[in-house]
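One structure is given below, encoded as structure tokens.
With one protein chain held back, the other chains of the complex are shown just where they sit.
Chains here go by letter, A, B and C, matching the order in which they are written, and residues are numbered from 1 within each.
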Amino acid sequence: MPYAPEQDPVLTLTTGPVDAYAAVLRGLARPVLYDYDPAFQLTYERVVADKLRRALRSAGVPVLLHGEPVLGLEAAAASLIRRGDVVLNLVSGVYGKGFGFWAKRYCAELIELEVPYDEAIDPGAVEAQLRARPDIAVVAVCHHDTPSGTINPVREIGAVVAAHGAQLIVDAVSSFGGMDVDPESCKADIFVTGPNKCLGCPPALSILGVSDRAWARLKANPDAPRASMLSILDWEDAWRRDAPFPFTPSVAEVNGLEAALDLYLGEGPERVWARHAGTAAACRAGVQAMGLKLWPAREAIASPTATAVRTPEGVDEAALRAAARARYGVVFSSGRGETLGRLTRIGHMGPTAQPIHAATAVMALGGALAAQGVRVDVGAGAAAAMAAIDGEG
Amino acid sequence: MPYAPEQDPVLTLTTGPVDAYAAVLRGLARPVLYDYDPAFQLTYERVVADKLRRALRSAGVPVLLHGEPVLGLEAAAASLIRRGDVVLNLVSGVYGKGFGFWAKRYCAELIELEVPYDEAIDPGAVEAQLRARPDIAVVAVCHHDTPSGTINPVREIGAVVAAHGAQLIVDAVSSFGGMDVDPESCKADIFVTGPNKCLGCPPALSILGVSDRAWARLKANPDAPRASMLSILDWEDAWRRDAPFPFTPSVAEVNGLEAALDLYLGEGPERVWARHAGTAAACRAGVQAMGLKLWPAREAIASPTATAVRTPEGVDEAALRAAARARYGVVFSSGRGETLGRLTRIGHMGPTAQPIHAATAVMALGGALAAQGVRVDVGAGAAAAMAAIDGEG
Amino acid sequence: MPYAPEQDPVLTLTTGPVDAYAAVLRGLARPVLYDYDPAFQLTYERVVADKLRRALRSAGVPVLLHGEPVLGLEAAAASLIRRGDVVLNLVSGVYGKGFGFWAKRYCAELIELEVPYDEAIDPGAVEAQLRARPDIAVVAVCHHDTPSGTINPVREIGAVVAAHGAQLIVDAVSSFGGMDVDPESCKADIFVTGPNKCLGCPPALSILGVSDRAWARLKANPDAPRASMLSILDWEDAWRRDAPFPFTPSVAEVNGLEAALDLYLGEGPERVWARHAGTAAACRAGVQAMGLKLWPAREAIASPTATAVRTPEGVDEAALRAAARARYGVVFSSGRGETLGRLTRIGHMGPTAQPIHAATAVMALGGALAAQGVRVDVGAGAAAAMAAIDGEG
Partner (left out) sequence: MPYAPEQDPVLTLTTGPVDAYAAVLRGLARPVLYDYDPAFQLTYERVVADKLRRALRSAGVPVLLHGEPVLGLEAAAASLIRRGDVVLNLVSGVYGKGFGFWAKRYCAELIELEVPYDEAIDPGAVEAQLRARPDIAVVAVCHHDTPSGTINPVREIGAVVAAHGAQLIVDAVSSFGGMDVDPESCKADIFVTGPNKCLGCPPALSILGVSDRAWARLKANPDAPRASMLSILDWEDAWRRDAPFPFTPSVAEVNGLEAALDLYLGEGPERVWARHAGTAAACRAGVQAMGLKLWPAREAIASPTATAVRTPEGVDEAALRAAARARYGVVFSSGRGETLGRLTRIGHMGPTAQPIHAATAVMALGGALAAQGVRVDVGAGAAAAMAAIDGEG
């Protein structure tokens, strides 16, 4: 009695889009107000200037862009990078690499510091690179390179970049809200994230933390998009209840975001992060107890919001995920680009960051491997995941 | 006992965002699936290639872009217009004028054929202009220039442009779904609309009908955005269940759109249009019976999806709308740009295109005028609106 | 283009079931918890012992019965009335009369004090009746006899009954939440209401305020239902988070009720009542300006939560309402029993208690009358309703 492709699955344990919190779904279903209705203008100001700002632990008012986080990343590249700039792109995975393509479009020279895609960037190497090229004006780093499930030390990198005087773009799309990271602690000038990962919303919005230095740079950049979907500048004052919107905000998604922020601030960020960390730890324990290998070179750089599992030799990774879905109704994410076919990702994001789901994921992964002819000890995996949850791992 | 600004109003009779259909709100609240989940891939194909295509009465498969319709318009300009192009922009209002700013960014020469903002474009004038400048490669027209509440004869304009051989961009954002217009009947090469007006969804998506000729032009344009939020090309095949998405689609909004299309196709387009037309007719009758003047120069060019009412001499239009909201909980739209302060707009879009709402709008507008010291005969307005509904107007 | 019977109407202006507040609908859609889940037990205690108690302005903890308010009324009769009792039933309408049928089932002798169904009970007459029959043990009165749209002076009646020493059952189903009435101010021993009228919930629950004296009487009554759907006693302690439920509570409806109470207490009872009163006043003004007659003999006894309009001679009342729905999508309530066919009721309850809806109702009623061949001045009606809203009535 397999789950048919057209049936909704039982459990979506992906790295995004992730299942939304029930309260967020209800938030999306609020009546749609006119964007210039005073009630919506108050909502927008409250969401952005109060709730989102508190969630970001930010001094300045963040910016909401009305497209999924790749809009935020593309807009950051298009806005912060000037034609003559030398840009240093730190690459430890597919998403870090991908940002380089946008950066190249806008800068004079792109330098990349690249490590294997199961490794993390060394802040010392960044420092050396910056010393070698004092003309580097902008540095970009992906905090959680999701297709690898690895975390870069953005706090240390941020300190190095700030000492150098360059501006820093941090892609924290799939880490923010699931672990301890925020714009100021990593000295990001533009910090890009979204509600559709660890905050448990659907994809449709970008969240940007923009430092005062970055606002100054944007305003001084004649090529920074204006009157465009790609513009950050257009939205600088849009959060004010009496300021106009440059174009129509995504009313329903803003309502959903408010529900997500209420949950996040209500549960308490530290508790939310602990929930993510505990889920990931249980998942890693279970996966390894089945004899599988994590994709990250070391557990220390494994993400608390996604566990990337190396595909065993000879296994068709797409068939593996298809089996997990068809047999158990459990959905995982594939790799992307270079990691596609080489790893499977189990997401621990927002509503799915529940330790018990890690144990379930381990069993489903083990069962699906068995279906591919790879015998693993599902019982050992489950037991290890449970022991980790119970603090006995 | 006025309605406080922070309270939700009773009735949102705006020109967008409009109130969403209840079924659309429930659609938004569906569980959020992984975009590569087969169930979502099937949904996406069904929504775009079947339901949306049928709604657009289109031979080709339409394109969904994941930002509100200004994204579709900006993307159309950025993609279809080549650097050396001469572009003819037809301007009968603020939105038509606005498109020129985007067009100018991408073309060699921008020609504008402009009429007063309470008038409509004359197809004969378009023909003359095209004859005068055979090098015009792209023509752009706004079907319903919402800030004026006027309709341009796109069918006739389309015939003229097609005969000339230029490509045509039609902005039908606030008319499609509320009246008889579709890409092929007006020979549009890129037809831009959105679900957030007459289809009764929240704002967050653009719908594009792209002709074969336009696809060919896009592919031949080296400057057409690729790997960008502004790209149309990226999404050409994304509707196929087995094709990748260039980036993450707005899952919840797609679910909402499906609910809207089910309503639209279920009620029957002709019935939906009749509902819009009947509401607008009642509204015009009521407004005029109170001695007010429509903004459109002639009733023949007044939109069936929005009624623009000229602000009487000496009235503060913002205060007028504020009074309608505070006293009655009824929200109207202001003008935009040149029409701001000079007219008030009553929307008849999607769920608000109900004739009885027109009578209510007339009363609320009349009452709000009275509050501004302009005595109008509210009873006469109401009676005229009702008579129009009853076919006695 | 009439509204088809299978289509949802535009505006439900009935006396119940009424349209629910949007926030209530979202409350109903919360995940369904196990009734013995501690989170639900806390919810139940919070809703009943805190929020509902505050709404009822009650010293004791109210009781929730899990069926629409007729359950509460039947249970009150079955529980409070003892076999040997003489019961005085005050009858000013169909609902008051109906309660007598239940009372008769349980008592030794039923005395009825009846006035015409467009009148209200005179407290003096109650006093006289009680003096004449000192053996009367229980008195019952319907506060708002909905099928007549009339209000009885329960505060004065309560004082008389209390002085006499009998126990008082008050049916405040369709008045509580829409005007100033609560168990203690009318000295009710059992006060029955429901969330499905002025609180803006769907029908499925009964709310009972039970005085200490009534609890004592119930416990002393060997025939009071126990282990039954009709039991009040079963539920006495069910609100406590650690007490068992006698049977399964209606989880979703309790969640909906919580949303409704949050709205009611948040807006402020006095403001909510003013909204109801203002709507009814506008409705009465409009209806009378069209030359129609209210059903209540005097405006002083007309309900602020429903306006009953006498059906003009020769009009088929069912056809009248059908016309209002088919032409305008506006739904009214019929009379019931003796008032069926003789009046039409326009509800002002919860989300529909908005003054502008009164003006719309007047127009729709006027238009529907015209469709029945009765010419009324719709404009005069609309103007009078609007003037009343604007405080110029």
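Side notes on the structure shown:
Throughout what follows, a contact is a pair of C-beta atoms (placed from the backbone, for glycine too) under 8 Å apart; a residue touches a chain by one contact, two chains touch by 3 or more.
Keep in mind the model is a prediction, meaning the values are calculated, not measured.
The hidden chain makes contact, of the residues C:58, C:150, C:196 or C:360, with C:196. Listed residues C:251, C:281, C:308 or C:383: the one in touch with the omitted chain is C:251.
Along subunit B, the points of touch with the absent chain fall at residues 22, 25-26, 29-31. Where subunit C meets the omitted chain, the residues involved are 5-9, 12, 14, 16-20, 25-26, 28-39, 42, 66-68, 70-71, 74-75, 101-102, 196, 202-204, 227-230, 247-253, 256, 325, 331, 333-334. In the full complex, the hidden chain is touched by subunit A at residues 1, 7-8, 10-11, 22, 29, 267, 271, 274-275, 278, 327-330, 354-357, 359-360, 363-364, 366-367, 370-371, 377-383, 386, 389-390.
Keep this in mind: only the chains that are shown with their structure count from here on.
Subunit A and subunit B have CA centres that are 34 Å apart. Counting partner chains per residue, subunit B has residues 8, 29 touching two or more of them.
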